[in-house]
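Of the protein chains in this complex, all but one are displayed in their positions.
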Amino acid sequence: MGEVALSNGQSHSLNGYRKSCWYEEEIEDNLRWCFALNSILHTGASQYQDIALLDTKPFGKALVIDGKLQSAETDEFIYHECLVHPPLLHHPNPKNVFIMGGGEGSTARELLRHNTIDQVIMCDIDEEVVDFCKSYLVANWEAFCDPRLKVIINDARAELESREERYDVIVGDLADPIDGGPCYKLYTKSFYEFTVKPRLKEGGIFVTQAGPAGIFSHTEVFSSIYNTLRQVFKYVVAYSAHIPSYADIWGWVMASDSPLELNAEEIDVRVRQRIKGENRYLDGKTFSSASTLSKVVRNSLDNETHVYTEEAARFIHGHGKHA
Amino acid sequence: MGEVALSNGQSHSLNGYRKSCWYEEEIEDNLRWCFALNSILHTGASQYQDIALLDTKPFGKALVIDGKLQSAETDEFIYHECLVHPPLLHHPNPKNVFIMGGGEGSTARELLRHNTIDQVIMCDIDEEVVDFCKSYLVANWEAFCDPRLKVIINDARAELESREERYDVIVGDLADPIDGGPCYKLYTKSFYEFTVKPRLKEGGIFVTQAGPAGIFSHTEVFSSIYNTLRQVFKYVVAYSAHIPSYADIWGWVMASDSPLELNAEEIDVRVRQRIKGENRYLDGKTFSSASTLSKVVRNSLDNETHVYTEEAARFIHGHGKHA
Amino acid sequence: MGEVALSNGQSHSLNGYRKSCWYEEEIEDNLRWCFALNSILHTGASQYQDIALLDTKPFGKALVIDGKLQSAETDEFIYHECLVHPPLLHHPNPKNVFIMGGGEGSTARELLRHNTIDQVIMCDIDEEVVDFCKSYLVANWEAFCDPRLKVIINDARAELESREERYDVIVGDLADPIDGGPCYKLYTKSFYEFTVKPRLKEGGIFVTQAGPAGIFSHTEVFSSIYNTLRQVFKYVVAYSAHIPSYADIWGWVMASDSPLELNAEEIDVRVRQRIKGENRYLDGKTFSSASTLSKVVRNSLDNETHVYTEEAARFIHGHGKHA
Partner (left out) sequence: MGEVALSNGQSHSLNGYRKSCWYEEEIEDNLRWCFALNSILHTGASQYQDIALLDTKPFGKALVIDGKLQSAETDEFIYHECLVHPPLLHHPNPKNVFIMGGGEGSTARELLRHNTIDQVIMCDIDEEVVDFCKSYLVANWEAFCDPRLKVIINDARAELESREERYDVIVGDLADPIDGGPCYKLYTKSFYEFTVKPRLKEGGIFVTQAGPAGIFSHTEVFSSIYNTLRQVFKYVVAYSAHIPSYADIWGWVMASDSPLELNAEEIDVRVRQRIKGENRYLDGKTFSSASTLSKVVRNSLDNETHVYTEEAARFIHGHGKHA
């Protein structure tokens, strides 16, 4: 509610109230991140998870699933632009895209800004999350109503395996691999090799969110996901960006059997040609910086030997993107 | 929202979500008291203060004004029964009562349970608080609609001074004396002597909430209020009770020029004769225990020399009852 | 460290620092109690539990075991005076006492203030806790060095069963019954009947701490312990007091086959005759108030039907006294 206009024409600070209610998240066991709350807008629960939409003071409306921040109004554009635009821009002419997860709708929203796109399939397992986001996330209403978007409620693996169609781009917008969660199976070498890759067209690109990518946190899953994709695809590019509401750097990896080489100027040209509206985060130089990892992270990724399999998974504490 | 019924018939624990949102209050500078939140039900602001109604997990719905807990659904009955029933029961036949403050409505609710009562005047300065409570505090709807209740929006002192009527009981249900707040003037010797006492009928009783009364906290204002009233009235009785949501013992003082002497059995008889419904907190033995203060507190009150005047006020950190 | 004297003669507020470090305890799942910290004085671990001595701003030095506050410098006298003095004062001439638990040393300290006492046996299972407290709790050094005190490291039940000696008073200064903890077996009817009672002399008195006794919390274990003792002893008295650092009312129960009847004046006489130094908490009126329970608690205790057995135990969330 922010400032309140009073009858005497003054605005009122509401200080007492504002700082009394807090959202608190354990980033790790020993690390907490707390946002002052304006209100708890909606709460709900699905067969799979608990859902809440909070109005936070530092980051606006925040979608929280199972006690973990998924995305916040003020900075979700960073995550979603980084997930979507690099693979689409590196592709010569992306027409159809399959999103694994993505129920929040923001990934679809960014995809649908590309004027080359004919069809977006969003396949999320949790209908209640999709319905919740469709109802409450105003910024994604236009995307949810776009005729090019088809929403399917199913397990992404089962859906991909049941389809004959191939895609220009497949997007992994899944929860982080968490112990006990179902999603870690969608980060394995065999899944990439036998399920994802066969569903890409010639020249197709796969991209996935890849967990925290900070100087300490990148060894949780980012380096493994990078190395696992390196076993399956010829060209693999890892990149990262700071997301303030996550209190960390976040990582993504894109992979293809065709080269992924565009310089900053070429990216800027394609942004102008293909994307409707102005990007808030990504341009050529930004991607150039984002894909030039710092020394420690670069060396870790180069030297990583762990390959994700169902038998040898790695898990993270519980940040995270889930949709 | 508590348990959520899911389509598969199971109820769901919502653990992650439930412990993410907290109400936090600084009882003192160095002491915090935090309640897990279900939701933030309503927020508002008046000319004087910010108001919020929170749904807390440990104490139910909680009214918070300027960042301070005023009263919580699960235990406000302790505060309000202690404020109202001792003076009314000690009075031979209380017919009309004047409440200074009390906008929450709970004090009126308890008064109106007495079958001797003809008229209750509630005089609160803050119309928005009164309207907010009237809208949202379901437990007080019956009281707000009782024809014996008259609500007046005014400063209690100005109102009392402007009236010629006298009362059997006057109830001080005011905010604690806080530095910079207006209420501390309503705790002074001159106010008691020249404003309150002249408006009591023969045999009339004055009662006031008197702030925290714990073994350490009672010297903040409780002992002063007791001693100040002792300067003005012949008979003064202090008593206290633990209010879980306040994380402290709370105090009240009643005063009269007529003796305040009832034993536990006499109290129980009058409770049965006069009060509609069953008291949840107060009975004869409870009052007997409540008015037998522990050694430290009793000695402090006996030996207190401070008298409240506008020039020599004492303030508390900021618990507290306000309405 | 409190105020710091600076070279320029001013004292310095240290505000920034003071409020940065906090001790946080979950009183219940949904309720937290937080103290600003001056420092973490000592930490250690035994075979059984983790131990820490913190210097807190609101309550002075605080002993914390397994993340639960055990006792705080500024108000432990309330707990220990309530545990020790009522049974000793009700006994005509208490000479020897057996403490189950009590490793902190404060219970022994209060016992040894009685001039009738010849011998105190303190039997605690955890040698490291005893050594830790002996080293760091300055207030108990005199007691630990008193020749009348004998410290035994053993399980209290095994020790009592192995002894032929009988005692005037047996004191249960044990951890609350917590699920998975060993202590709950020392709250059962069979333990009281077959282990404790046979070790009391004619006219002997048993007393035990009995967990939280607040208007909501007393049903966790207080009422059960009361009812269980009522099955074994002819005379049983429950009483309670507010302990600020526990954020709750606490309960104790004393039991005997001889009547436990002293009025306030008789208690005051015995306090003067028998106890060295001045009590800070307990006197006749205080005990009279403490043993007159409020309506809800009194009715719960009267109507309690649960009897503690090893098969039908009740547990509390985790406040608590442990030594």
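For reference, chains read A, B and C in written order, and residue numbers begin at 1 within each chain.
Everything below uses one rule, namely that a contact is a pair of C-beta atoms (placed from the backbone, for glycine too) under 8 Å apart; a residue touches a chain by one contact, two chains touch by 3 or more.
These numbers come from a predicted model, not from an experiment.
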| item | value |
| --- | --- |
| Touching partners, among the displayed chains, of the absent chain | A, C |
| Given C:52, C:143 or C:241, the one touching the chain that is not displayed | C:52 |
| Option from C:24, C:142 or C:278 whose C-beta touches the chain left out | C:24 |
| Where the missing chain touches subunit A, by residue | 18-19, 22, 28-36, 56-58, 74-75, 78, 214-217, 241-242, 244, 247-249, 279-283, 285-286, 288-290, 292-296, 298 |
| Contact set of subunit C toward the excluded chain (per top definition) | 1, 4, 6-8, 12, 14-17, 19-25, 37-40, 43-47, 50-52, 54, 64-68 |
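One rule holds in what follows: only the chains that are shown with their structure count from here on.
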| item | value |
| --- | --- |
| Any chain that touches subunit B and subunit A | none |
| Copies subunit B and subunit C touch via same or different residues, half shared test | same |
| Subunit A and subunit C: spacing of chain centres that average the CA atoms, whole Å | 54 |
| Centre-to-centre distance between subunit C and subunit B (centres being mean Cα positions), rounded to whole Å | 33 |
| Shared interface positions of subunit A, touching two or more other chains | none |
